[in-house]
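The following block contains the structure, expressed as structure tokens.
One chain of protein is taken out of this complex; the other chains stay put.
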Amino acid sequence: MSTPPPRQGTRPVAIVACAQSKSERRIEQANEVELLMPVVTEVYANAGMTKDDVDFICSGSTDYLIGGPFSFVTALDAVGVWPPKAESHVEMDGAWALYEAWVTLQEEGKDVALVYGFGKSSLGDLSRILALQLDPYTMAPMWPDQVSLAALQAQAMIDQGLATEEDFARIASRARHNALSNPNAQVANEKTMEELMKDDYAVAPLRRHTLPPLSDGAAAIILVAGDRAYDVVDRPAWITGIDHRVDAHAFGARNLAESRSTTKAAENAGVSAGPVDIAELHAPFAHQEILLRRAMGLNESTVINPSGGPLAANPLMAGGLIRFIEAANRIMDGSANRAVAHATSGPVLQQNLVAVLEGAS
Amino acid sequence: MADPTEIYTSPHVLEYPYARSTGPIIGAFLTALRDGKIVGVKGSKGRVIVPPTEYDPDTAEETSGIVDVGPGGVIETWAWVDTPRFDAPLDTPFAWALIRLDGADTAMLHVVAAPTSDVVVTGTRVTAEFRPAAERVGSMHDLRCFVLEGK
Amino acid sequence: MAAEETAQGPVTMLSTPIRLDYNFTAGVAQSKSLRGYAEGRFIGQRCPVCKKVYVPSRGSCPKDAVATTEEVVLPNTATVTTFCVVNVPFAGQSIEIPYITASILLDGADITFMGLIQGIAPEDVEMGLRVEAVWVPKEELGPTLASVKYFQPTGEPNREVSTFAEHL
Partner (left out) sequence: MNQRCAVIGVGQTHHKSKREDVSIAGLVREAAVAALEDAGLDFSDIDAVVVGKAPDMFEGIMMPELYLAGALGAVGKPMFRVHTAGSVGGSTAIVAAHLVANGIHKRVLTVAFEKQSDSDAMWALSVPQPFSAPLLAGAGGYFAPIIRSYINKSGAPNNVGMKVAVKDRLHALKNPYAHLHLPDIDLKMVEESVMLWDPLHYLESCPSSDGAAAMVLSSEDVAVAQEKTTGRPAAWIHGMAMRSEPTMFAGRNLMNPQAGRDCAKDVFAQAGITKPRQELDCAEVYVPFSWYEPMWLENLGFAEENEGWKLTDSGATSLDGGDIPWNCSGGVLSSNPIGASGMLRFLESALQVRNMAGDHQVPDAHKALGHAYGGGSQFFSMWVVGSDKPE
């Protein structure tokens, strides 16, 4: 096996096992621990490992989804950090927890990491919760909701001639179609662009179908450094490039129709260094797929969001990590050789992470 | 006996009256709003940032020099809300908009009141409509909304 | 805000009240414990691996990371392993200070939880004090730990600290 060399760091790191819950609008029968535990159990089983094999654990979640401090602390009860483990938590999507784990595995002697992310959007009013991400002096007091902010971005794209409402509907149509073959998806059906265009506006110019569903869900990944990855799986999904960047928060000070942070992260991750078979883009709103695709320079030969993407299932704090899972699964099963996984955080794509996953040649 | 399969759920309210110190720059902005004006601050290379921040968001350099902007400006992009949420600034249909005020180099998020959606388009000129002086306290809500210029 | 209206100096403070409404769900395991409270009894769960009894249980053994499925009904009697006297006022507090919160080890349980102690003067409480749960009247029982009004001394002799040292 010829492990593809990584662009960042010195030690190749691969995704070797994944697990995710089925996304649902409301998972009432499970609290966070019960949501997470089967997923963690499954990822260990998929890797043929136990908690004792893991050198580092990192998770992504946010307290505001549950409305109480330290939600990540109780979630640890699902993971079994005993004997005590090297463990950390980011108040970010699980994709950034993966980034931290990837950094940690650069060190010799740290070979296996568990990464997970979880979130239940069903407990509160997500639009109101997310308004608390905005500048606390000049924006949050007006409680702008995430759909309206996304609509500002979509309109900027339309004004700049980058997309039309029909383009948005075409993306939603394809996402729902792709989701039919994804058992974890929440929104899956066959609807043509023309049918979807009959939808009402949620906030113009965004019609209902351009919005992501509200989802509860959890996801977990096992990362392994070096050749040990081949002990777990025949075709590990090697992370050959990974980078993340942030844009200015004051989105009145930037062009909303572009994503400089994505462009820079994609350049550093080496997206354009070879053909991209598939890309899993964390574009919660349909228009953001067009924006991200342009920002990364992906051409027509790349299949976008074969899982259906966030338009089919979008558990906050796990949505980005699920993009890694969907991309890695397609490397591991041999259906793709080179894939892109992307995650976003913050209002209107403020922060973006891009990774290139490759199978060994 | 209680239903042996019932999953208990409960309302939970998280509520606190946060009080934020503004510092001098945001303080100057809120003071101006209370006085029925809008101000920005000069950032790197002299560009005028509205709402003002202590730093230029692109360079992190310290800003200095409060300048008057508006009250007129141009819609840079918009989003039409037919059914306002309970927490929206206006309870009748309106548009969220990024508005570049006259004299500013960045756009500010606020709302535009208009009779119908078709009159709100990118490039439309709007002007600030303040609440009556007695109701203004030094917050974004002192600026009730923007309205179409000359209407 | 009133101060700002009267004194027209520069604005230095911004009031931003925040209210978020949630619909919290207890999940399967916690609902079992909560159902016990609604019935006026403690229901714990046993870990299939280490056999320890957790009450209240959140559905897993935090040490072994396995689901705890076997239910165990526990008695009202317990030992105070340790405690403190709370004498600090704070926003949202609903009990009159001073009050005693104790780590309560139910007989037959392997972990403690926080409970309120009454029926004894604060200066007389000691580690090892034997207590029993006093439930709210039957018609007020509900799926909440608040169904336990408080714990009060049983009058039994205190337990030696060495007999429960592993729970400290």
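By written order: A, B and C. Residues from 1 in each chain.
In this text, contacts are C-beta pairs under 8 Å (C-beta built on N, C-alpha and C of every residue); 3 or more make two chains touch, one makes a residue touch a chain.
No experiment lies behind these values; they were computed from the predicted model shown.
K.L.:
For the chain not shown, which residue from A:Glu42, A:Glu107 or A:Asp199 touches it across the whole complex?
P.N.:
Of the candidates A:Glu42, A:Glu107 or A:Asp199, A:Glu107 is in touch with the missing chain.
K.L.:
Would you mind spotting which of A:Arg207, A:Lys264, A:Arg323 or A:Arg338 touches the chain that isn't drawn?
P.N.:
Counting the whole complex, the residue in contact with the absent chain is A:Lys264.
K.L.:
Return the single residue from C:Val28, C:Val66 or C:Val86 that touches the missing chain.
P.N.:
C:Val86
K.L.:
List the residues of subunit A that touch the chain left out of this view.
P.N.:
Residues touching the hidden chain, for subunit A, are 8-10, 57, 62-64, 67-70, 72-74, 76-77, 80-92, 96, 99-100, 103-104, 106-108, 129-130, 132-137, 140, 243-250, 260-261, 264, 345-347, 350-351.
K.L.:
If the missing chain were put back, which residues of subunit C would it touch?
P.N.:
Within subunit C, the residues touching the omitted chain are 12-13, 16, 18, 24, 26, 30, 34, 47, 50, 52-54, 61-63, 81-88, 90-95, 98, 101-103, 110-112, 114-116, 122, 127, 143-146, 148, 161, 165-168.
K.L.:
If you put the missing chain back, which residues of subunit B would it touch?
P.N.:
Residues in contact with the chain left out: 8, 10-12, 14, 16, 18-23, 25-26, 53-61.
Going forward, only the chains that are shown with their structure count from here on.
K.L.:
Taking each chain's centre as the mean position of its Cα atoms, how many Å separate subunit A from subunit B?
P.N.:
Roughly 30 Å separates the two chain centres.
K.L.:
What is the distance, in whole Å, between the centres of subunit A and subunit C, each centre taken as the mean of its C-alpha atoms?
P.N.:
A distance of 37 Å separates the two centres.
K.L.:
Residues of subunit A that contact two or more other chains, please.
P.N.:
Only 28-29, 67, 123, 128, 136-137, 141 qualify.
K.L.:
Where in subunit C do residues touch at least two different other chains?
P.N.:
Answer for subunit C, listing residues that touch two or more other chains: 14, 16, 18, 20-28, 30.
K.L.:
Touching subunit B in the complex: which residues of subunit C?
P.N.:
Residue positions touching the partner: 1, 4-5, 8, 10-28, 30-31, 34-35, 38-39, 143.
K.L.:
Of all residues in subunit A, which touch subunit B in the complex?
P.N.:
Residues 28-29, 67-68, 123, 127-128, 131, 135-139, 141-145, 148-149, 151-156, 159, 201, 203-206, 248-253, 256 of subunit A touch subunit B in their complex.
K.L.:
Under the stated contact criterion, what part of subunit A meets subunit C in this complex?
P.N.:
Where subunit A meets subunit C, its residues are 28-31, 33-34, 37, 40-41, 51, 64, 66-67, 74, 76-82, 122-125, 128-129, 132, 136-137, 140-141.
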